[in-house]
Every structure is written in C-alpha cells, then in structure tokens.
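The complex is shown incomplete by one protein chain, all other protein chains being positioned as in the whole.
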Amino acid sequence: MKKLASKLYLAIIFVILYAPIVVLMVYSFNDSKTSKWSGFTLHWYQELFQSSMILSALRTTLILAFLSATISTVIGVISCLGIQALKPRFHNIMMALNNIPMVNSELVTGLALMILFITIGISAGFMTVLIAHITFCVPYVILSVMPRLKQSSKSTYEAALDLGATPLLAFFKVVLPDLMPGILSGYMLAFTMSLDDFIITHFTKGAGLNTLSTLIYSELRRGVKPTINALSTLMFLTVLIILLLMNRPRQRGESPS
Amino acid sequence: MKKTILTASALIGLAALSLTGCSSSDKFPNGVVKVYNWGEYLDEDLIAEFESEYGIDVIYDTFTTNEEMYPKIEADPSLYDVICPSDYMIEKMIQNGLLSPLNYDNIPNISNIGESYLEKAEDFDPDNTYCVPYTYGTVGILYNTTMVEEEITSWDVLWDEKYSQDIIMQDSVRDAFMVALKRLGYSANTTVESEVAEAAALLKEQYPLVKAYVIDEVRDKMINNAAALGVIYSGEYMICTEENEDLAYVIPEEGSNVWIDGWVVTSGAKNKENAEKWINFLCTKEAALANFEYIGYATPNMAAREDIDEELLNDPGIFPSDDILDRCEFFLYLGEDADNMYYEYWKQVKQQ
Partner (left out) sequence: MTKKSFAFPYLFWMIAFTVIPLLLIAVYGFTDRSSGAFTLSNFLAISTKEHWSALLLSLKLSLISTAVCLLLAYPLAMILKKTGTSRTGFIVFLFILPMWMNFLLRTYAWLNLLDDGGILDRFFGLLGIDYRSPIGTTSAIVLGMVYNYLPFMVLPLFNVLSKIDENVVNAARDLGANSVQTFFRIILPLSFPGIVSGITMVFVPALTTFAISDILGARKVLLIGNIIEQEFSTASNWNLGSGLSMVLMIFILISMAILNHYDKNGEGNAF
C-alpha cells in the first residue's frame, strides 16, 4: 500500500515534470506556426536543418557548454588542491568568495559582469560569455570536488611518494582517481548549468552571438517557431536514447514515467 | 552513468568545435556587416541571397523594442553597423550622435522609395540624412468579430468591462500611453506631467481588465481566440487574418500613432559601406516584395507595390489611406527627462 502510494507520487511528479516537454514535442509536428493544431507535419524538422540562425545558436551553445565545463573543471580541481593547503582562515575566505556567484543570483552576477566588460572596454562577444560562464561554473565544480578531497586520505598519496612516484605521477595515479566521482559530477553540473543558462548570457553576449536560450527569448515575444521545438525534441531524444542504451542491462520492466 | 554523460558531452562539444572549422573568410571576400533588426522583420532567405550576391557575411541579430535596442547602441555604437529603429528613436539617436550620415552614392535604389514617404521621414530626419524608410503603418485594435459584436470606432472599448480579461495591451511605454492619451484627446507626444498622470490613471483603471501586456505575442493570442481585443501594429494584421478569418482591424477615430521604421547606420559602424550595400539591397523591388509577403508590413517601395494585389493595396488596415493618416500622429523624441517621467508612471500602472 505504502509502496503503491510512493510509486503513484513519483509518477505524478514525473507527469508534471514532463508534461510541458511532451507538449513541446507534439507541437514540433504541428502544421501551424501558432499553437493551434492543424495537422501533422515534418516540415519544421526540414526547416531546422536549413536555418543557419538556429544551427549557429546550437553550435555556440554546445561549444560554450563544452569549453566552460572543461575549463571550469580544470580550474576547479587545481584550486581545490590549493584551497586545501591554505590555512583555515584563508581557506574560509576562498570558500566565501567562491560562494558569491551561487548566492548572488544570476541576475546580479550577469549585470555586474556586463558593467565590468563595458567599463574596461572589452567588446561583448564569445569571450565575454565564456568568461561569464566559467565564473559561475567553477563554484559548482569546487563544491563537488572539495568534499571528496576532504574525505580522501593523504596517506595513500604519501605512500605513493615513498614508493618512488614523482608527485605528478602520484597525483594522476592516486589522487585523481579518488576525486573522479566528484570531478565527474562537477563537470556534468557545469555542463548542464552552462547549457541551460539564460540570464547571464543575456547580459554578456555581443552582436550576432546567440545561444539557444537567448534566441528563444527573442522569439518568445513573437511566438516560438516550431523549428525550435523540433530542435529541442531532437536534443532531448538524443540524451534520452544515450541514457536508455546505457541503462538497458540493469533497467528492466516498467519505466517510472 | 556519469561517465556516459561525460563522454556524450565531450563528443558533442568536439563535434560542435569541428563544425566551426570551416572558416568563412574565403566564402565572404568582402567582409561582414552586422545587422540589428526587429525580430521576424525580414524574410530570412534574403540574408543568404545578400551573402552570396555581395560576398559579405551577414551577422544578424534582433531586438524586440526600440527601448531595448537603444541602451546597447548607446553603450557601444560599434556593436552593429546597420539598424532598423522607429522614427522617434531615430530622432533620439541623431540627437545623441549615434548615427552616421548615409552616402547615397551607395544606395541608388533609393529611387524605388516613394517620394511622399521620404518627405514624411524628414519630420524626424531632416534632408533624409540618416535614414531610408523600410516599413510604415499604424497602431490600431485587432478584434475577433465572433466575440465583439458591436462596431468598434473608439479606444473606449478597451475600457469596457464587458471585455474584462479579454483585452491585450502593448507592453511598450510609448504605445500604451498613446492609447490612453488619444482617448483623453491629448497629443501622444505630450510632455505635460498632468496629462501623462491622467493617462497613467486611465491605464491603471484598465489594468484589471487586461489579460496580458505583450509586444508581439498579440498575434499568437488573437489567432488562437485567446482574447477578443488587442492593440497591434497594422503590419501584423495581414498575417493574422490569413490564419484566422474572424479577425478585423480598426484605427479608432480619436486617432492613433503612425510610424515609419527605417534603416540607419551607426556612428561607430566598422563596415559602413557594406551597411549601405545592405540598405541598397533591401530597396530593390525583389527584396521589398519578398519582405512584404513574408512580414506583411506596408512597404514604401513603389516599384514593389506595382506587383502587390490591388485588394491589399486598398485595404486601409495594411496601407492606411490619407484620411486615416491625417488622424494619426508620429511619435517624437521627447528628451531624457520626459522619457523618465513616462517610465516612472508606467511602473506605477503595473503595480498590483
């Protein structure tokens, strides 16, 4: 009984979570440009691959997510090692600074960076958006890696050194594998945050540069074209299929949604 | 699991990176032009056409209101080369030195633009120094004849409680105030604070009846029968009636706003000549015609008008007749203080 109730609850939440997504997907097959249903079509998918605007926004979004996640992860891991070595007082100061972008709301972070770039005269473009994304992604990486680093024991690293490994080798062979789960989830988080970010990109982007978010925001005012729905459907299905394929052996029987 | 995602995202990233590999410099020997236009205000096929014809790479970006466009250009006039603002905003940009005079030697197709429109544009751009008209039109009420049975002649209907939650208002400050000011019989360009305050009070009174304040979504909502009445730019009307036959457009007798949107070159433009080539290209008969069919806004391009249906040309909703235009007023740039005053009152309107 209790189990049934909890399954039901889970099901309801997932229905709500995925209802809008299903709506978007369905509308990507709608013959009309508006939200009135007027027949099935694949027209928007065809148009999608001809729209240079959407494709370049997609490209920008993915490159941005990839670069900012990768760079943030590298910066994040290195700084974790550094922060760990600091005296408690400086350690706390670093962590407090690190928390600023997370606590500060994207709105203020985005505005502040916009003001900075304009003040020092960096013309807004890909670089400014990348810097902004790294700025808000690193904290997430650090927060994912730091707890792992604290848990990992120093003795294995020291043992490796005693056995003749160079510090670099010891790091790659001993420390890094230990941190890997934290690094991976940090990377994944950074990637997702960058991919889904709208506000900060909105304020720091330059001429002609659009990510999917900013493109969609400008289209919202005129009614989103079904081509965007088509693209989202494809992106979503890609991720879903990868996920399902990887889960297949373990995941049998009913799916929770 | 996480590893999968990691590999997947890395692959996606690398794929995306490799896509950028094919550089554009050999495809576009004549450099770039950075265009800043209203959203959905151009047949996008024309971009590719321009690119291949002139060998110029078009960096295309859109804005939704004049007010949103202005601060970006003010902060960095070299951000874009060529922009398409409205009349009063062009005036403001001229006054603040953000525009650069056009070299008409590069725009021979200006001859396609109707003389009378160039003359009208002189109201905000003396001697047509800075601007080539692109589209023009009015602001009026789009209404659904199945939901509104009476004949609409006045802005009053937007205050009729019968249509509570069925009214869509414009979200841009000047347009919203224009409606209230016209209803009160004042000029849409007033800077008298008491008149603006009176209009704000009227808008505040209207607030509970309004279903949504929108800019362009009005089209979608009207087509979907989501509202009975909407304040809209005339150009949207043609597209709307194509999708929903029950819609009709009226310019109230108290008068309204008539506007011209035109192409201007920024003072900081790094590709001025390419910008002028862009303007010249849009003045060709073919481009103007393609645009008219795609966006549905009236074109001042007389050559293109030869090929437009008589029926459409005579539809006052699309091409307003002279007696309608006589009732209507251009927006003027009112200066920073007046702008701020309007804006402060506008914030009060939307307060719950």
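Letters are used for the chains, namely A and B, taken in the order the chains are written, and counting of residues starts over at 1 for each.
Keep this in mind: contacts are C-beta pairs under 8 Å (C-beta built on N, C-alpha and C of every residue); 3 or more make two chains touch, one makes a residue touch a chain.
In this text, all values refer to a predicted model and were calculated from it rather than measured experimentally.
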Contact with the hidden chain (one of A:21, A:42 or A:245): A:21
Footprint left on chain A by the chain that the document does not show: 6, 9-10, 13-14, 16-21, 23-24, 27, 35-36, 75-76, 78-79, 81-86, 90, 94, 97-109, 111-116, 119, 131-132, 134-135, 138, 140, 143-144, 146-147, 154, 157, 167, 170-171, 175, 185-186, 189, 192, 195-196, 198-199, 203, 212-213, 216-217, 220, 224, 228-229, 232, 235-236, 239-240, 243, 247, 250-251, 256-257
Positions on chain B contacted by the hidden chain, ascending: 1, 65, 67-68, 70-71, 74, 171, 207, 210-214, 221, 224-227, 339-340, 343, 347-348, 350-352
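Everything below uses one rule, namely that only the chains that are shown with their structure count from here on.
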Sites on chain B touched by chain A in the complex: 1-6, 8-10, 12-17, 19-20, 34, 36, 39-40, 44, 47-48, 59-64, 75-76, 78-80, 214-217, 219-220, 223-224, 243
Interfacial residue positions of chain A with respect to chain B in the complex: 32-36, 51-53, 58-59, 62-63, 65-67, 69-70, 118, 123-124, 181, 184-185, 187-188, 191, 206-208, 210, 218-223, 239, 242-243, 246-247
